[in-house]
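Right, one structure below, let's go through it.
All protein chains but one are shown at their positions in the complex.
Order of writing sets the labels: A, B and C. Residues in every chain begin at 1.
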Amino acid sequence: MDLDLPHKTSYRVIYGDTDKMGIAYHANYLRWFEMGRTEMFRHMGLPYGEIEARGIFLPVSEAYCKYIASARYDEVIVVETTIDPAVRGGMKFDYRITDEKGEKIVAAGYTKHAVMNGEGRVVRPPEFLVEAVRNFLGG
Amino acid sequence: MDLDLPHKTSYRVIYGDTDKMGIAYHANYLRWFEMGRTEMFRHMGLPYGEIEARGIFLPVSEAYCKYIASARYDEVIVVETTIDPAVRGGMKFDYRITDEKGEKIVAAGYTKHAVMNGEGRVVRPPEFLVEAVRNFLGG
Amino acid sequence: MDLDLPHKTSYRVIYGDTDKMGIAYHANYLRWFEMGRTEMFRHMGLPYGEIEARGIFLPVSEAYCKYIASARYDEVIVVETTIDPAVRGGMKFDYRITDEKGEKIVAAGYTKHAVMNGEGRVVRPPEFLVEAVRNFLGG
Partner (left out) sequence: MDLDLPHKTSYRVIYGDTDKMGIAYHANYLRWFEMGRTEMFRHMGLPYGEIEARGIFLPVSEAYCKYIASARYDEVIVVETTIDPAVRGGMKFDYRITDEKGEKIVAAGYTKHAVMNGEGRVVRPPEFLVEAVRNFLGG
């Protein structure tokens, strides 16, 4: 998690995200990781919908989240997302969620994804995906 | 809503269903209506998955819920479901949610559904569906 | 629903909002109504959190949604929200969800809300709320 986390997207916590402890329910953070990942793909010039349109799917194979502070009702959270360049075969995204000003770390985590074709079989990451990642990571 | 509501299914409210007001978030009731509807179809001998396997889909076209009491964390709620026999073309289901003992009405509502084929076109309800409903309603 | 719907907020549909029919699951529309309502309150200069801080809660007492078109993955939807001026005692909000360009109506509906104090008792809408609404509706 000492990578630069170059892409940022924000979201405002709604009532429906909270639970009776008065804070955002922990499962929702995985939704926010998805938001971060999706917007990062769009920023890369390769919206996730286009990846699927080309017959490639990236189902989540692992997810981890460390809850550091609490996200509260009506707070704006910022999701920072990057790609772990060390992972081949599949993909790994690292996330950090902060408050609106980026001063307080709310949560951090990652998701790992298989690269699959339309028949649900694991395949090598196709060249268009490898190249988009390479460009994004600035190599 | 003065129909008999002959089919019952139950569910226990989890933390993730609640919001910061300490009660179940209102959107979740539509999930519970789905649970009631699904179990009613299974009880009819026609699981919803089988309807889809036969190429028929029942997307929701309208949903209404009146929230009468509050469903709280860890309470068991009971969803009573029936079919409105007056509706032709599409389908309408009526729901009543009570506490575990059936003494307190928590909510009541309905959903209306289109009958569609796999291409997303509205079709006449197929005979296998009409017959299953007729048997269920005891006519 | 022939009112002007003066406040607009937008949201991008995520994977977690969709269901196996490939479209947004119907219960999520009530979350989007909440987003519209919340942003309208903020726009009125009276964020909902401030209403609660003053000891007033607005639990949903009824919700209705008519699903007209489908909201699909990665589409931006726009939630238009207004207040029904005819309703006294409680509050009623009308919603219209359109596509990003405002050309296609995706859904329309309303929610009704009780006005409650911190003990869960129904109260008359307090003056600060009545006045904020009056200003918003331009009277």
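By our rule, contacts are C-beta pairs under 8 Å (C-beta built on N, C-alpha and C of every residue); 3 or more make two chains touch, one makes a residue touch a chain.
Computed from a predicted structure; not experimentally measured.
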item: Identified contact with the non-displayed chain, of B:6, B:47, B:85 or B:125; value: B:47
item: Hidden partner chain, touching residue among A:13, A:40, A:65 or A:129; value: A:65
item: Interface with the undisplayed chain - residues on chain A; value: 21, 23, 26-28, 30-31, 34, 57, 59-67, 70
item: Residues in chain C touching the chain absent from view; value: 15-16, 18-23, 25, 27, 73
item: Interface residues of chain B (partner: the chain not displayed); value: 12, 14-16, 30-31, 34-35, 38, 47-49, 73-74
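Basically, only the chains that are shown with their structure count from here on.
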item: Innermost chain, taking as reference the mean of every protein Cα atom displayed; value: C
item: Taking each chain's C-alpha mean as its centre, the one farthest from chain A; value: B
item: Chain centre separation in whole Å, for chain B relative to chain A (CA means); value: 34
item: Averaged-CA centre spacing for the pair chain C and chain B, given as whole angstrom; value: 24
item: Residues of chain C touching at least two other chains; value: 30-31, 34
